[in-house]
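Data first, discussion second: the structure below is written as structure tokens.
The complex appears here minus one protein chain, its other protein chains still in place.
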Amino acid sequence: MKHSMHLLLLSFFITLSLSFSLSLYAGSIETYTFKTAEQEALYKGLIKELRCLVCQNQDIGDSNAKLAQDLRRQTYEMISKGSSREDVITYMVERYGDFVLYRPPFKMKTLLLWVGPPLFLFLSLLFLFKFLRNRPKTAEIELDKKQRESIRALLK
Amino acid sequence: MIPEIGHFALIIGLAIAIIQAVFPMMGVRLNQPQWMALARPVAGAQFLFLGISFACLIYAFLSSDFSVKLVANHSHTQMPTIYKVSSVWGNHEGSLLLWTFILSGWGVAVSIFSRSIPPVMLARVMSVMGMVAIGFLLFLIMTSNPFERLPFPPVEGRTLNPLLQDFGLAVHPPMLYMGYVGFSVAFSFAIAAMLGGKLDAAWARWARPWTNIAWIFLTGGITLGSWWAYYELGWGGWWFWDPVENASLLPWLAGTALVHSLAVTEKRAAFKSWTVLLAILAFSLSLLGTFLVRSGVLTSVHSFAADPERGLFILVFLLIVIGGSLTLYAAKASKLESTGRFELVSREVGLLVNNITLAILTLTVLLGTLYPLIIDALGVGKISVGPPYFNNISLPLGTVLFLMMGVGLFLRWKKDSPERLFKKLLLPANIALIIAIFGPMFFEKAFSWRVSLGLLLASWIALTALMWFAAQGRSLWQKPLSAWGAMFGHVGMAVVITGITLTSMYSTEKDVRLDANSGYEVAGYSFKFTKIEKDLKGKNFSAIRATIEISQKGKPFITLYPEKRNYGPGTMPMTEAGIDGGLFRDLFIALGEPLGKGAWSFRIYHKPFVRWIWLGGILIAFGGLLAAFDGRYRRTRKVFLKEKARRKGTMA
Partner (left out) sequence: MKKTHLIPLFIFILLALLLYRGLSLNSRNIPSPFIGKPAPAFDLPRLYQKDQRISAKSMKGQVWIMNVFASWCQSCRAEHLVLSNFIRHYKVPTVGLNYKDYGVKDYGNDVINWLAQLGNPYIAIAIDTEGRTGIDYGVYGVPESFVIDKKGIIRYKFTGPIDQKAVTETLVPLILKLRQEPA
């Protein structure tokens, strides 16, 4: 039961550790202001869906790279001038290609990606159906109460 | 001298692994009990020598022996002792040695605690584990020698990255490795069963606790990793669907399916070939993860320095281990006849649907993770697959899975009647619906179907688990540990879902400009910027520190001190955000840049229920632990030991 003690201690540590501090690479924090709540939501959604190309694997919202800062500014400027989500995405894809999108567009080359999961589902339903149909039909010999008692008596 | 001893111990370890792989298996073939009996002492020797090797590496780090290349590259004299130790596995070579050492640890544990297993079975299991060890030891010795010396040792180590000196980073990789490597036990049992052509309830009973324990470590490791990512990597994110994170999730999903499938195999002698396949998959996916982390084929935030040559070595290793075991599976799986009969409405079918959903989820995550590579390999460009894809896909699949979790518990083995089931589930279903509809009101937020769905699933799982647990007869403390385990596991999942739902939907994230002595309100808390101090001197940094007074409904609540630190030339400035963590919400504030006239930019987060994600993970792991120590596993052993003692007695 030593493990459980450790786990309990850890859980205490994780859930109840109050007021600690955390280290991050300092990034710039831009104080963009938006005309409407919709624009703000659009901006926040977009910077989580656009990939910072120079980083290892981060969206432009999380990254401190110069490029990410520029792309945030670009996104903000376009949105505050009234651009839609599609406008911003088209603008980015024109310049950086599909790689910049964390949500891959639906095209020929991403067909398997999007169709894959429903396909897996279909195939496994097929498998399930076949498996259940081919499952041995004859039930195991069920003993009623009397029989079980008599066997128990025999075994004694 | 010490590093050479370590290196030498490693080579001896390889020689022992070869003995462990060859002799017990040959013993089975040639019917030589002595050869088979070799498995146990050899496993002990393997553990001893790899232990010596690992200790030597730790010693090299602790004594800052910079003539060892690994130490020079990954340590520093100014590092606190605990982080000197954790740097041992903070790099490719050291972590691989830890992997192999842990593998030998699992081996010795199996040889000690599996005395009730027939010698033939044990010999096969230990042999397979020996083969896996050979692969890893060859990999270490041939491509990644951790004890390599430098001809001209530097006077100081190269790494003093404050980001790497962290408790979460120090403990979560070993936890994960315990999980990954632990699946090698279930894998070896599966291979042994196929070689022997026999897989019965006793086999499942031997394999189950080992699988459970490995799965617990993996659950714990993923939970800790997510917690670490939350406070270290991202601005408040806790899961990024990064390839390396997915690499840990894949064996977990397969392992979760395995844990449940083993139950059917043990209790009902059904799904045998499926269980064997899952055991192979869980370990194969662990190995695949190592390949992805160390070969550099995918771009990730966490990967080690990429090296295609190492990648090729692991790939060959994967081909032998996975390819070999799947070939064996193709040849032998149909011999594992499942005898258990069951009706359409039965717990067997419930668990089958659960397993299939988990399998689809595993395949989908694998597809999404590897898809950029597929596109690249076909030469049709580059794409990214990120969180939006994985979130979209896992929502419907997760919903099916979570709904089934509630149904599965109440189903009876063999045969159940839909009417009975319906009656049982009516009450929890109704309560869950009420919670789903009125839940958002409780949080004083607008209705959102995502929140409702999340709360519906969470309360459904929790309610069914608790009601099922209550109906397990007997008084609380007499219920079997496996019932406790299932209850904790399911309730833990409900807690995770609650955390994910509420954090994702109700978090507030604001980047704001604060003038001196001005304030900002987020989620009922008002943040007041009262002071800025420049040029504070720390141990090895200088800092700018802001004072933020937080009050709730006018009452002072807490003061946080976000900082910006500079660790000297050549380093990136670091942000030390102030966090006030709690069971129901985290408050987070980070200091940005000066904006002139005493104003600064700040980032403020309010994250409700975020800690429930990790709390739930811990509950799940705890549930697994309870189940692993269920009385029946010990009972088999006790009966066996008694039997053995009796036999000895009569012989004397």
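Order of writing sets the chain letters: A and B. Residues in each chain are counted from 1.
Quick note on the criterion: contacts are C-beta pairs under 8 Å (C-beta built on N, C-alpha and C of every residue); 3 or more make two chains touch, one makes a residue touch a chain.
Keep in mind that what you see is a predicted model, and the values were worked out from it rather than measured.
Undergrad: If I consider the whole complex, including the chain that's not displayed, which of B:G44, B:P119, B:G168 or B:G296 touches that chain?
TA: In the complete complex, the chain left out is touched by residue B:G296.
Undergrad: Identify the residue among B:G381, B:G538, B:P556 or B:G598 that touches the chain left out of the display.
TA: B:G381
Undergrad: Out of B:I11, B:V85 or B:A333, point to the residue that touches the absent chain in the complete complex.
TA: Of these options, the touching residue for the absent chain is B:A333.
Undergrad: Taking the full complex into account, find the residue in A:D70, A:D87 or A:E149 that is in contact with the omitted chain.
TA: Hidden-chain contact among the options goes to A:D70.
Undergrad: Pick out which of B:L277, B:V293, B:L481 or B:L502 touches the chain that's been left out of the picture.
TA: Answer from the full complex: B:L277 touches the omitted chain.
Undergrad: Touching the missing chain, which residues of chain A?
TA: Contacting residues on chain A, toward the hidden partner: 53-54, 66-67, 70-71, 74, 93-97, 99.
Undergrad: Hey, which chain B residues sit against the chain that's not shown?
TA: 273, 277, 280-281, 284, 291, 295-299, 308, 311-312, 315, 318-319, 322-323, 326-327, 329-331, 333-334, 370, 372-374, 376-377, 381-382
Everything that follows uses one rule, which is that only the chains that are shown with their structure count from here on.
Undergrad: Take the average of all CA coordinates in chain A, do the same for chain B, and state the distance between these two points in whole angstrom.
TA: 17
Undergrad: Considering the complex alone, what residue numbers of chain B touch chain A?
TA: 162-163, 166, 216, 220, 224, 227, 231-235, 237, 240, 242-243, 299-301, 303, 341-344, 349, 352-353, 356, 359-360, 363-364, 367-368, 371, 374-375, 378, 380-389, 392-393, 397, 414-415, 509, 511-513, 558, 560-565, 572-583, 590, 592-593, 595, 601-603, 611, 614-615, 618, 621-622, 625-626, 629
Undergrad: Which residues of chain A touch chain B in the complex?
TA: On the chain A side, the touching residues are 1, 3-4, 7-8, 10-11, 14-32, 44, 48-49, 51, 55-59, 61-62, 97-104, 109-110, 112-113, 116-117, 120-121, 124, 127-128, 131-132, 135-136, 138-140.
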